[in-house]
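With one protein chain held back, the other chains of the complex are shown just where they sit.
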Amino acid sequence: MAMANESLLSFCLVGGGFIGPLHAANIAAHPRARLAWVVDLDVGIAQTLAAKHGARPTASLDEALADPAVGAAMICTPPRTHAAIIERAARAGKAVFCEKPVDLDITRVDKCAQTLAATGTPFFVAFHRRFDPTHRALFDAIRAGEIGRPEMLVLSSRDPEISPPDYVAAMPYGIFYDTMIHDFDMVRWLTGDEPVEVFARTACMLDAKDNPHRDPDTAMVTLRMAGGTLVHVNSSFRAVYGYDQRIEAFGEKGMLVSRNHQPTGLERYDAAGIRQDPLLRFFIERYAESYVRELGDFVEAVTNGRAPSITLEDGRRALQVADAAVASAKTGSAVTVGN
Amino acid sequence: MAMANESLLSFCLVGGGFIGPLHAANIAAHPRARLAWVVDLDVGIAQTLAAKHGARPTASLDEALADPAVGAAMICTPPRTHAAIIERAARAGKAVFCEKPVDLDITRVDKCAQTLAATGTPFFVAFHRRFDPTHRALFDAIRAGEIGRPEMLVLSSRDPEISPPDYVAAMPYGIFYDTMIHDFDMVRWLTGDEPVEVFARTACMLDAKDNPHRDPDTAMVTLRMAGGTLVHVNSSFRAVYGYDQRIEAFGEKGMLVSRNHQPTGLERYDAAGIRQDPLLRFFIERYAESYVRELGDFVEAVTNGRAPSITLEDGRRALQVADAAVASAKTGSAVTVGN
Amino acid sequence: MAMANESLLSFCLVGGGFIGPLHAANIAAHPRARLAWVVDLDVGIAQTLAAKHGARPTASLDEALADPAVGAAMICTPPRTHAAIIERAARAGKAVFCEKPVDLDITRVDKCAQTLAATGTPFFVAFHRRFDPTHRALFDAIRAGEIGRPEMLVLSSRDPEISPPDYVAAMPYGIFYDTMIHDFDMVRWLTGDEPVEVFARTACMLDAKDNPHRDPDTAMVTLRMAGGTLVHVNSSFRAVYGYDQRIEAFGEKGMLVSRNHQPTGLERYDAAGIRQDPLLRFFIERYAESYVRELGDFVEAVTNGRAPSITLEDGRRALQVADAAVASAKTGSAVTVGN
Partner (left out) sequence: MAMANESLLSFCLVGGGFIGPLHAANIAAHPRARLAWVVDLDVGIAQTLAAKHGARPTASLDEALADPAVGAAMICTPPRTHAAIIERAARAGKAVFCEKPVDLDITRVDKCAQTLAATGTPFFVAFHRRFDPTHRALFDAIRAGEIGRPEMLVLSSRDPEISPPDYVAAMPYGIFYDTMIHDFDMVRWLTGDEPVEVFARTACMLDAKDNPHRDPDTAMVTLRMAGGTLVHVNSSFRAVYGYDQRIEAFGEKGMLVSRNHQPTGLERYDAAGIRQDPLLRFFIERYAESYVRELGDFVEAVTNGRAPSITLEDGRRALQVADAAVASAKTGSAVTVGN
């Protein structure tokens, strides 16, 4: 390599399955990042991904964290392992990029926060939707005052399919903890305000074959923000027309709409009408650009010594709203969001 | 006239202001209807409108109802007068076309119902939105099973302006009784189902100059239908971009969207972007075709001896939902819809 | 009638078939117009239409023109009869509203022009597209300088079907004389400029069953305007997705697009994509509002003593362009437009 490694941020990627390869490719393509280690308990997965990008494979997190060349850990493992890995990486002096959630237990999140504070570790929780160019343009327009005070927000957040039964069993009320948690974060980010009250209603619309655990697969939530903004979020696990991701912000001066995206811009006219593509299939396709940009933001923050732009506190707040939504769905009453 | 009057349904229009002239013009243009009388306490208003259409003016409702040629009364007076006029017209043996609401008091509506039942009067309450071609196409698509069971409905129902202060003072919670009552009717009609629970949150977003009585000008409502469908309705009294009227129905097989309408189809491309017209201004423009079609439906029903397609019971049910929404907004709890 | 007839413009409608009933209904609905006579050689057609609107039927044009109450003649007969009827109406002192074309023979048009000039008759040739609200908004935007000088115009002008064989036989090259003649007029109106050169290419794409006379059913034309604007017009007689009517004006400061119109604003989302309605079927549906507005413009002009806004010279110029297009299609060379 003609380019000196010392000018690059070297990553240790933890968890080579699922979203790991996508982050690995983005690291490889980034002009100021490098993939140094792939850590996976399944060493075969680690080897395959490492080979593709000229990195080193290992089943031992300690081995990778011991490498002084590594500047950052990227955590792509299952959620229940996040908190412990964050703490180990923090104690090893590595900056941390972590897939959401930090943990599903608020007290565990708080413990993690103490470790991060004690070690002074730069930490980023990957609410990737904030980096989507269309959502970001909507955010910028609100901040620029284009609609004045946001009075109402309406978010549609619908997946094309439900997760596999064992995944659902491992995380009940995943519609709030896994899906709408992104929307709860978006609402906080877009308004710069905190939810104070949540009302939620859920339903099981899928049949027993697709949803054997009868965990909610459909939900509507109303949030009231401290500043008065009213928010509606709806979600479903069977949008047959693709991944439905819309945000609408209404205010005294107008409305902003972040539209859905489609694979192509082809229109087909015939006697039956005008037909366009269905929506992009799921988050990998829809938020491809977001994954690139969130990495860029993290690399830029760490290399320039500024704090990453999404904090552990952001992860904690979104989790609180999800907890409140579950409580409301179970009791049928509006629930105050805790602190 | 070369066309024999006996083949036409002759109307006595009661209330010549506001929406009266629009209905009068539609009667005049209808091939099987005729405007015979215009009744208004302000006889000058009655005279002007009657002259334009070759009808007879009067300040006396009795005089017009006494005319045996009159087959139907069209009631366009202020809401608090509706019930009494309905009853007088019913006792005079005239079919009744009535602007909504029948009355804001359920017990008064029930008394009206008894009179209509006793007299066997054909009665139609004018929820005009059911006759909008786009909403109707959405209804037809649901009925044809295009999306399977409706799982979620989302309705945006936003006015460009708040009513004048005295109008607001006369009807507190008009956002439910005057505006969303249309949406409550649409939800019942579209799903063929009844709401069983209502949760409502309101806000005063306009300043004291525009909303001196601090009556809610912004609202979000969640409805749960007997069959399980979840429904969201939102409303505002200051959509600066025009009259925002959208309906979205989501189900197991797909989604249907009734889009907004614009005055023209012009697109303007320049360095700042692509610009289209704002939305049609308000209900007179947006639902012009609905007013024509609801009249046609009523005329066809009365002249063919079938029951009109929107009943007093429809008006009563929508009012119950509005009552429940007010109760929820006041208490902060979800409220069961009464019977 | 309570409204004095003298304040209304009374029409004698000549030709009760085809577009006649549409114009009759618009006259009836117009606040300052009245249908007095329906003239048709088939007296049964005249009687039916007259009865519907309280007018008098006749097979004699002279009888209707002799009525001093009649202020205007509306000519809806077949094209070959227009010129003679124009002249008779003009000599009878009636203002003339004439469906296009005046005649397909320029010398006959010129003779007509002499009669109109000699009698001082107000004359209007019904290029209805000028009154479409979207096209009109495009015209207004050009006039307001929104795109600066128009550099290129692109017009798509496609019918859903070919005319019946005998109609085609009676008017060869109908694609220029009957269809594109509207576009030639639009180009002149939109630019305020005259075409100086025409290049045309035609094809027979329909099979012999639908197009037995092998008259062109598909065409592309390039116009060069005196001021330099380049113009493209394309046309077809089998747009299976509906009546395709688009105009696009490109200039130094941007682009204006007059989009197609659809019956409803419904969108249907499913696994196959997003589907909207096909286009409005044909000109009766697409230009319904234009017919209302062109009548209003004529009535306003005649009653206020100003010249109607589309002149016989406009009809003559559009015909010249059509003649040039035919000559170019036949020779394969670009052709200069005559004077």
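Side notes on the structure shown:
By letter and in written order, the chains are A, B and C; residue numbering begins at 1 in each of them.
Everything below uses one rule, namely that a contact is a pair of C-beta atoms (placed from the backbone, for glycine too) under 8 Å apart; a residue touches a chain by one contact, two chains touch by 3 or more.
Because the structure is a prediction, the values reported are computed rather than measured.
Taking every chain of the complex into account, the absent chain touches A, B, C.
Checked against the hidden chain, the listed residues C:250, C:269 or C:291 yield one contact partner: C:250.
Note that of A:62, A:110 or A:267, the residue touching the chain absent from this view is A:267. Within the complete assembly, B:277 is the residue of B:277, B:294 or B:314 that touches the hidden chain.
Among C:41, C:69, C:117 or C:152, the one in contact with the hidden chain is C:152.
For the options A:51, A:69, A:118 or A:169, the residue in contact with the chain missing from this view is A:51. By the touch criterion stated above, the residues of subunit C touching the omitted chain are 149, 151-152, 154, 156, 158, 199, 201, 203, 205, 218-220, 222, 224, 228, 230-232, 234, 236, 238-241, 244, 250, 252-255, 332-334. The chain not displayed touches subunit B at residues 240-241, 262, 269-279. Subunit A meets the missing chain through residues 1-3, 25, 28-29, 31, 50-52, 54-55, 133-134, 136-138, 141, 146-147, 253-261, 263-271, 277.
Operating definition for what follows: only the chains that are shown with their structure count from here on.
Note: Cα superposition of subunit B onto subunit C, rotation of 180 degrees, nearest 5. Subunit A and subunit C have centres, each the mean of its CA atoms, that are 58 Å apart. Computed centre separation for the pair subunit B/subunit C is 38 angstrom, with centres defined by C-alpha atoms. As a whole-number value, the distance joining the C-alpha centres of subunit A and subunit B reads 43 Å.
Looking at subunit C, residues 269-271, 277 sit in touch with two or more other chains.
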